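One protein chain is absent from this view; the other protein chains keep their places.
Up next is chain A:
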Amino acid sequence: MSASATNKIPFLYTSVLYFLGFFLFLEWIYPVQQITDTSNLAIFIVYAAFCFIISMFQMKWWLSFLLKGLTMLFIIHTLFLPYTFLSKLWLQSFYIEFAFNIQALVQQNWYDMTALFRSFLFLLLIWLMSYLMYYWFVVMKRIFLFVLLTVIYVTILDTFTVYEADGSIVRTFIISFIAFGLANFFKVIDHESIRFAWLKKTSVWLVPLIAVVLFSTLVGYAAPKFAPKWPDPVPFLKSAAEGAGHSGAGSGIHKVGYGEDDSRLGGSFVQDYTPVFQAAAKEEHYWRIETKDVYTGKGWEPSKDPSYQEQQDGRIALETFDPGVETERHETIVEFQGNTNIEKLLYPYGIRQVEAESDTEFLLDENTGEIRTQANGKDVSLATYTITYDYPSFAIDQLRETTAEDPSDIKEKYTQLPASLPARVGELAKEITAAADNRYDKARAVESYFGRNGFTYQTNDIPVPKRGQDYVDQFLFDSQKGYCDNYSSSMVVMLRTLGIPARWAKGFTSGEKIADNIGDTDNTYDVYEVTSANAHSWVEVYFPGSGWVPFEPTQGFSNLTDFHVDVENLDENAQDEAVEAPSEQDKEKPEQEMQQEKEAENETATTSATADNSGFRVSWGYVGIGGVLLLLLAIAGYRLRFRFKTIILSIKFNRKTGAKTFQEAYHHLLKLLKHSGLAMEPGQTLREYAKRIDNRYGTHEMGMLTDHYERMLYNNKMEQSQTETKKLNELWKNLIKRISA
């Protein structure tokens, strides 16, 4: 390259490349103002430009040192020091600052560092970077590392800080690709010793480069882009750190799970498949924890402070349905997993009796149905308990035919609505239920409304109602996407606008069946695993003569409650519709599945499609990690394949002598050389190749090995002496070392 001056890339072009590097470097500086408390960013940028220009002209080192150093001091001076530049006083105060900060540094009191010193360090960094960048961009013309670092830096800032890198990433793209093109072009010119002179005259060669970069930028900019497939990692990291519940307070994004505060609903959450408990049960049912009755426009609250009554001997006096409802007695065993902390009872409808550790006290709040577990006056979370319950099965015809008036206290309490509720919610409810003439059909109409009218089940990108906005109204008319809380709250509110008493119930769904038919032959159980992701909310509607009947408006979930049609007082009309009720659910299924529900739930009506889905999702993380690990291993294996082969062969070569081993070793060498970009050309003989290799590496090993190999191959000389083998082995290893170096 130094042979002729004509090969040198003209100053103009290297400067262009270097300045592209400068612009990339600026992408590092721009965000500093936003993510730190740096002000006066312009000064740093000017200083960076100054340093880069000085470097570009390649002045004598002492001159550039002086210029950059003095400029730096001058900037410090104008920013911080009130004295005359470089006067005695100035130097003194500078020295004092310095001494103080060095001390702070030594004592690791990073926070004590003064603004002057921090600016000083930052300027120093810029200074050093100007050198480094000159080396990368002009001397080595290797810029990939820096570009990669820049992209990583910008994307990380965009993801994890307030910095919006939309423009930055486009700029980085354009700058870096033009820089790549130039650097590569110059490298090729250097490498092939092409005279640059002819290029000087015309810049036509630049046009295609710039055209391609601009074209791809435009296409990239204009082309439609997929929404991110992965959930935003930030909330996940945050929630993993905080462990918030999805029904928890306020805005932002939560982790799914059971939480107590439902006063401000909304916002996205991430799935969490941590197991909460396992239950041995005869059938699937809701695990109820509590209900709430006051809708605030933002969320749910209990209407009054809880008043707990101790339940004697674990007999729970909670009636959610009328004694007239047909029931069936079952038993279920609940066993909590890990260190879940729910100091309340999870129970099926119709709970009668709990058996747990003997000193456990059960405190029931009849208003909400919440049962707290205490021992010696303190809240405890039970590890395991057994519940005996009379599981209700509601007669559809009875529900449908009920005409009795609601008791006034229920009517009053469970039709509460905030005054701020927009009227269109009620209008919509009327519209939906226009065709229904009884409470049951109305409830069903509202329940199934969400399955058809453009609602989407999703857990991310869910808005939080803004000030003055109603949570239900926002869901029904604005966002139309959400999860159980959106659906259940909306159904309760809509029913209430119709004067139907309804309340909001929360707890868990039945989870995923993990074992079949455990236990005795005549008394078998299925085992379900319930995870945080199974936390759920649903609707209870009051029917005079039957009590509170659960409904399930959430897309992709089906009602776990038993309904039946009483044969005795069956009329034809009722039968039709009774059959219709579940089939309605069935019809919705495919559509709902397509919408990718994220929570696992009941399989009675839906078979196990959704459950499988959930299983898939549970393991998705592991599959992902496993896949990445495998991929990394595979890449590492692929990258290191020659090294492995070398090791194996050298062991073999040490132990076994003979033509075959030697041939294998020799051909491995050929492959290794090929991998290093020195492949044998077609029609080349071994001697010619060996000569080339020896010239390339300044060795004689390849020639000697080849000579031996030729004897073996072309002279049929198969045997080799011990000393010969040893020598060949040595040569082979030396050469491989040389190649791999």
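The criterion applied here is as follows: a contact is a pair of C-beta atoms (placed from the backbone, for glycine too) under 8 Å apart; a residue touches a chain by one contact, two chains touch by 3 or more; residues count from 1.
Just so we're on the same page, contacts and distances are computed from a predicted model.
Taken from the listed names "Dipeptide transport system permease protein DppB", "Cell division protein FtsX", "Magnesium chelatase" or "ABC transporter ATP-binding protein", the protein name that UniProt assigns to the chain not shown is "Magnesium chelatase". Across the entire complex, the residue among A:Ala375, A:Ala445, A:Val565 or A:Ala659 in touch with the chain not shown is A:Ala659.
Among A:Pro323, A:Gly683 or A:Gly698, the one in contact with the hidden chain is A:Gly683. Although one chain is not drawn, its touching partners on chain A can still be listed: residues 659-660, 663, 667, 670, 680, 682-688, 691, 703, 710-716.
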